[in-house]
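Reading through the structure tokens given below for one structure.
All protein chains but one are shown at their positions in the complex.
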Amino acid sequence: MKTFPTLFAVFIFSSVLACSAALATAKIHPVTGEALAEDQTFIYRELDEFPSFDPQLIESVSEAAVVRDLFEGLFNQTPEGTLTPAMALRWETNDTKNVYTFYLRQNAKWSNGDPVTAHDFVYAWQRLVDPKLASPYSSYMELMSVKNASDIIKGNKPPSTLGVKAIDDFTFQAELSDSLPYFPTMLTHASTMPVPTKVVEKLGDQWTKPGNMVGNGAYVLTQHVINERLVRVRNPFYWNNENTIIDKVITLIINDDNQAFQRYQANEVDKTDVPTGQYKRQKKQRPDETFSNPRLCSYYYAYNMSKAPYNDIRVRKALSYTIDRDIITKNILAAGQIPAYTFTPGSTANFQVPDVDSAKMDQKQRIAKAKELMAEAGYGPDNPLKPTILYNTSEGHKKIAIAISQMWKQSLGVLATLENQEWKTYVNNRQQGNFEIARASWCGDYNEASTFLDVLRSDSDQNHSHYANSTIDRLLSEAKTMSDPNPNYSRIEEIIAEEAAIAPIYHYTNVIMLKPYVKGWPHQNVENRWYSKNIYITAH
Amino acid sequence: MLNFIIRRLLIAIPTILIIILLSFLLMHSAPGGPFSAERSLPAEVLANIEHKYGMDKPVIEQMARYLWGILTEFDFGPSFKYKNQSVNDLIASGFPVTLTYGIWSFIFASLIGVTLGVIAALKHNTWLDYLATGGAIIGSVLPNFVMAPLLVLLFSVYLNWLPGGGWEGGKIQFVILPVIALATSYLAGIARITRSSMLEVLNSNFIRTAKAKGLPNHYIILHHALKPAMLPVLTSLGLSFVGMITGSVIIDQYFSTGGIGQHFVNAALNRDYSVIMGVTILVGSLTILFNLLVEVLYAWIDPRIRY
Partner (left out) sequence: MYIDNKKVQDLADRLSSSAEIQGRSLWQDARHRFLKNKAAMISLITLTIIVIFSITGSAISPWNFEEIDWDAMSDVPTLGVPSIQSGHYFGTDALGRDLYSRVIQGTQISLMVGLIGSFIAVIVGTLYGATAGYLGGRIDGVMMRTVDILMAIPFMFVLILLMVMFGRSIYMIFIGIGLLSWLDMSRIIRGQTLSLKNKEFIEAAVATGVKPLTIITRHIVPNVLGIVVVYATLLIPGMIMTESFISFLGLGVQEPQTSWGALINEGAKTIQHGTLWQLLFPLSFFIVTLLSFFFIGDGLRDALDPKDR
């Protein structure tokens, strides 16, 4: 009998404790005052397994999102896409804008407690161009015009000659071969993030495995199951850890869009992509969960100008004019994509989209004009053009190719053959020039029009169309050092439209489903640079 | 018997060598390479990468090095696509998963398949027979890529009973849907085999004798007919293995189980040479092993068979 009151007392006491604990942790957001959910776990879906988490080895947007959580570079991006200090507190440059000095944060630590120093940046940047690491993104350092980058990649100079140095532990300096006014904007890219010198040297290519990996970002990698999931949890050594709200981020690999969507409906993931063509329907049913945000990507058809008749401006123009962009963006993709008549998306920073003829006409006028041009070029009902459209296996590409082939057939009598190839074969054939017309797309590496327009430079590695225009080449090289290069970019777009160098089709949007309780998502960021540390989950 | 096993294992060696050779040649004649991407890499960058993976050497030498690695260290090389993973890592992570749902689905398919087959045989040429056979066949001709989304829609979205995908180390609730989806695809095979062998056994003399003796029907079926009728079901072990591997491609894709099936297709599409080789060798050896196992089991159970 004696034990009962004691037990009872213990029970009361412990429940009081539990209650007060619960009260203490019922968090509210420090700025907005919203009630936060108990469980701050963010789960999002990714299409494919990540090839790597090594900042200097990654290539894709999805890998970069993980690396942004695990590492932090000199700058981060705000939701609006402007720079915000991260590892660099401030920076300065000389008058010719070819030497940049960055003053680093002194309280930044790696997740093993070591300080993050300028030497780690020097090591990482040298690593990016080191032929021994053989990074597929090493040419980014060339784009950044860092001194000697090209020679190091070619193996003519050792990596130590790269134009970067640590003036002291917390001062990092980069020397460029050209003056580059937009250099700092390129530094939010994951390839430029620091890596822990000691750890990488000690563990070699095993250093990115969970348990081994050491980063300076807001999260550390704790679990990776290939083709299933990736888990990262809060890094207690992160300099701004106390302002981070999300405790745990889980990426689920789900290969199929519709399957992912089903799991979103079953509340297994908080964010997923909207399956092709389903945006309208979802927007109606779940208006506050369905989003379509502009992206720095363009979808276009490329002509192979080394083959007749695609070297004929009239043919290219007629084909391009006949594509009804409104049908493709409104009826096929139907997710807020923007019809494209020029290459660079209008959402690119400071870029002015020029008024090109095709954008001003309506579809009837375009078709009338196209018929004229086609007849001039010598094609008609007796002599139909028979192009082949090359595209890679994908629901969206297939639908667009089918629709375009039908538009051409019905308006111009053009009899197109569809050639659907799996990815690698498609890539190979495009790069080898084994195509007539190919579907293509391009996404900006950084928020500046040159990242698009460089593709059409006559000596660009990416110019598989064999398009060459000396005026464009000249305008592009001039633009590199101009303080405001945008008039040049607009002029280039006009030339592209006049010569129908490509057939622009649409500008991408990010079409996502996001649970209403996930807040802080940077919808307006055109490069889709999101950071887990900036989002939070409200009580639901 | 031992002689037979040894002879079979000896044949397996050239078989595996031929598999390696064939897939190596097929693979290298496919257009594109592991490092071709939408953005073509500058020539010097590509050269660096190819050098790193030894792809600048002649094909014969690459192949020799690869074989040497397998023979000396059981090392199937690094994946070309997943930069920090080796083929051994990928297989070690994926194969146990495939094996788990594969074995469960075989057990499940056998239980249901045998039951349906026995019912069909006992009610030979009645509506029950057609229903059982027809039902089993519909289940198996319904493509996995229809079955999987239907299951998820029903059990995850509408009923909310089971997770629609994932694996989480093989917790039971994550295993159920993949197992159902996979089992239905070869259940019909087992049911059909059971039905026909049961029919044969029921017509045989010893069953007629048992009937003549006046033994109750269920006793005859359970004690006399079922065991010999089960023999051919063993053959379906090999069959279900093939079904498991091809089925796992779709299972892994839909249920995100992280099994080996995904590598099977993706490695070919990514031109991840070392993974293609590793997976082909694995599946080839297992096929040989399963066939041998089936033959041995057969001989062991049925004393009339001699090798």
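Per-chain residue numbering starts at 1, and chain names A and B are given in the order in which the chains are listed.
Methods note: contacts are C-beta pairs under 8 Å (C-beta built on N, C-alpha and C of every residue); 3 or more make two chains touch, one makes a residue touch a chain.
Remember, it's a predicted structure, so these values are computed and weren't measured experimentally.
Looking at the complex as a whole, the chain kept out of the display touches A, B.
Across the entire complex, the residue among A:V233, A:M361 or A:I402 in touch with the chain not shown is A:I402.
Checked against the full complex, the candidates A:N94, A:N243, A:S306 or A:N331 give a single residue touching the omitted chain, namely A:N331. The chain omitted from view is touched by exactly one of B:P78, B:G166 or B:G189, namely B:G189.
Annotation: of B:L99, B:L153, B:I207 or B:L226, B:L153 touches the absent chain (contact as defined above). Although one chain is not drawn, its touching partners on chain A can still be listed: residues 257-258, 262, 275, 277-278, 281, 327, 330-332, 393-395, 398-399, 401-403, 405-406, 418-422, 424-425.
In the full complex, chain B contacts the hidden chain through residues 11-12, 14-16, 18-19, 22-23, 26-27, 29-31, 130, 134, 137-138, 140-143, 145-146, 149-150, 153, 157, 186, 188-189, 192-193, 196-197, 232, 235, 239, 242-243, 245-246, 249-250, 264-265, 268-269, 276, 279-280, 283-285, 287-288, 291.
Everything below uses one rule, namely that only the chains that are shown with their structure count from here on.
Taking the mean of the C-alpha atoms as each chain's centre, chain A and chain B sit 38 Å apart.
Touching chain A in their complex are the following residues of chain B: 30-33, 35-45, 48-49, 51-52, 78, 81-85, 89-90, 93-94, 148-149, 152-153, 156-157, 160, 163-168, 252-259, 262, 269-271. Only residues 49-54, 57, 59, 131-136, 138-139, 142, 153-155, 205-206, 208-209, 225-229, 252-256, 258-259, 262-263, 265-266, 268, 422-425, 427-429, 431, 441, 461-462, 464 of chain A touch chain B when the two sit together in their complex.
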